[in-house]
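Everything below concerns the one structure shown next.
Left out: one protein chain. Kept in place: all the others.
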């Protein structure tokens, strides 16, 4: 067991922190959050130059072959700096899905441009009633002579406003709720029959609702083996969740820091509010939640690379369930302890608050992940076996 | 709308408070809690003399015809004074069940002695897997030529060590979980085939586990119409729950009072601990919970007499769900704020703590009552109708 | 003890309900602070004013309907249940009782009728940048100069300051003595030269609040309420009149019923979201908390209807009420899931009723801060709990 970062990892962490400090001021954020794309091409190019875009993707797929801990360091730094650019949705989630499921020609066509910052993707797996469950896919892909015809709707497609290509899950067999029979398709944004309604999201970034009406695709739009899309989708989603947790942790740390500083400076009744015991204790509660969440982010990042599904999924579901709650606690109390100024747009604290609310709503809420966790942990026999094998 | 007590009710309240102050010291409690019966006959006789034993029971049944608010005043006073005698189990629950379901001859035989303090009853409705649900009755009553033969097991029978007669729910039709087909029987403690394993309970008082093995009863053991025992059982249980909530409220008030006093006296670091802001705020939280619980006890008591099932059951389930949580909060923090002395037997605070833990476990936990409440409240149409009718 | 409304109250309830059903603007959805434009808000309040119901808390002698606390509660509950916006409290429930008690006959005559008909909107000038929860340390100065006061300083968190025609202000007329002394209560026309209103955007992305700057603003001395130095007394009197609606029971009841309906209309794999045991548990928890709050509020209303002062039970109403408002809006956002993601988006995405759930959630973070933060509330309550 070893919780140290390698020197390469320390360099990654420092590079993100330097970028945020030098190039991503709160004003830069405010400029960016006004745009429809919620990102600036120049900033994205910087990401490419820093090597962040290739880092999470395997070398065989054309990436730089970093591990999920590296990714979490980048994500934490971006969250800490309130950076809007769609790193997780585009690179960690969609990029990994291409790397996991794509043929070598698909990887060649997409990963290169991704790594260079010249491609925007989005994964469209959620549906109106799927409630975070990637196996709930009712969109159909009917095999035709030379390809497939897709019909259905997709919801909450993160990075939906920017995506040039969508990775769409659709059913070539089985029924909604089953893991077997789900296939993945590459669907260009301008494909006839595809309607995109995109919008800004409350935490920054964009999402979209897709309608697929007789969307006709050729065979090579299929990403991976037909009917076997669930496993890579779940795996890539785990990478995304681990990174999202790290992003949230970065935001939590920023909020705690600002609140502790504010408490030391802001005076009421002639003394700094940080001298009041209830405020001190609340800061301690926030601090403890940040530390517990740090542990959860670390273990989720390490286990995101674990091929054992039960271990990996417990780590990921556990982290998301925990941090959904702890981040809400930190966010709400950061606002409360700031008083009036905490509920205004002019202070970054309120923007972090919204970012964490968005985190809570994306990639599964606490109830969903607790259910996932319970399903894996309440099977006593499986656990006993696992323990025996450990 | 009127929240005032009548002058009679103020007299009832004062009489309980006077009794506790004069005749039920903590030493008296400690003497009583050592006994197997968890009660003292002399004290019970005082209850009879004060008129408390007849108060909750209708005049037609032979009681004094008070309402449930009167009962809650008595119960609150007893809880406040840490009084162990089985007022709720014997009088409010079993007594009301006799009054609700019994024939006039059964009422004559039982209510008179009850009111005079010469009878101990207990209601045996729970079973090992019923988890507080009175409709889950698997014990059977097979009709025979001149009566019934009962077989089954009953659990958590409050006042089980003292009961001379049990009111046992058993199925003459239908299946476990159904409300129809449940019948009620009077079973004397010495009936052949009945095995009683009684024990003291953690909050004071006694309970028992019953085994009924070919228990043969005559026709007149049947309490009320065959197969129609559920309605009076549920109704009497509602009376018991309303009174138990009041009892818990009394205990909560006692704990708050003691904790606030202690905080004003106990010195640490040279000052009373009550001068620390976190302790002040915790006391405020406890105080607010006591006030909210007071409201819940009031409305539950008033609605316990309401014949409209939905209104009554929402009031009762809501109160028990709320107070299970609020009483735990008050109890845990009362102990915490007392520090070491709070976890000892020598201080009454710890005994109140156990009493409230026992309250939590009896007559339904928070989850059970939340489910009950949700079943009544989440039926939108029914609610809309109710609102329209209001 | 009796929890039922009297036959008269029930009839009154039916009357209000029918009127609301016929008159509440159905095409407009109010937010936590009322409708989203001044025109919509004024139209709605003027409609109520015409009916004689706007000044619902006023006695008849000042043109109110003379309802007791219970009737006011019934009115408010029916208003919220029908989806009508909350009325702007600054003139109606804050300033009006002050004018009735401390105002001169001329002030009463000049201002009250226009409030009762919503011909003028008011805002409140209490908080200042350096004085949040520590209200008494305010600095905005009003110096007497002949028949006028000259006001200099700054107010902040001025809700609806950009809508208001008038502002009532706490100002410092004297710097001697304890800081609570030397505070006076002044009425200022927002059109007076030297007043500048700058918007504060809140984290719901909307404009409810403002900073108000006063630079040599000349205010007629007749606009002083009471006497110089009486401002703190008046401010405390005003606060004591806020008790009843502070719990927000009417709004939370309407909110929870709306949420249940919404969940019952949200399909899932097997039924609706309202069938999910964990969702039901969450709803039941909220509803049971609301039940406790509602009856605690009733206990206070009962005392007020009998002309008694509110009891100890009322001291926690704001804390519990605001916590519940927050929990309720939080539940709506979280239960909306993906559908709660859109941010100030015009089009309907998924189930439209979740789309703007986050606005109230965000804005109501302020509910535990304004009007004395919940921490301050607890400091106050602690004083009578612990004898030191």
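By letter and in written order, the chains are A, B and C; residue numbering begins at 1 in each of them.
In this text, a residue touches a chain if its C-beta (ideal position, glycine included) is under 8 Å from a C-beta of that chain, and two chains touch if they have at least 3 such contacts.
Fair warning: this is a prediction, and the values are worked out from it, not measured in the lab.
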Chains still shown that are in contact with the chain withheld from the display: A, B, C
Of the residues A:109, A:149, A:180 or A:260, I need the one that contacts the missing chain. A:260
For the chain that's not shown, point to the residue among A:283, A:335 or A:349 touching it. A:283
Please give every residue of chain B in contact with the chain that is not shown. 126, 128-129, 131-133, 136, 155-156, 176-177, 197, 199-203, 207, 209, 267-269, 276, 278-279, 328, 332, 335-336, 339-340, 342-346, 350-351, 353-354, 357-358, 360-362, 365, 367, 371
Those residues of chain A which, in the complete complex, touch the missing chain: 1-6, 9, 69, 260-261, 263-264, 272, 274-275, 277, 280-281, 283-285, 287-288, 291-296, 298-299, 301-303, 314, 318, 321-322, 367, 370-371, 373-374, 377-378, 380, 383, 390
For chain C, which residues lie in contact with the unshown chain of the complex? 277-278, 281
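Simple rule for what comes next: only the chains that are shown with their structure count from here on.
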Just how far, in Å, is the C-alpha centre of chain C from the one of chain B? 41
Using Cα averages as centroids, what's the distance between chain A and chain B in whole Å? 51
By residue number and range, which residues of chain B touch two or more other chains? 277, 281
By the touch rule stated above, which residues of chain C touch at least two different other chains? 375, 378
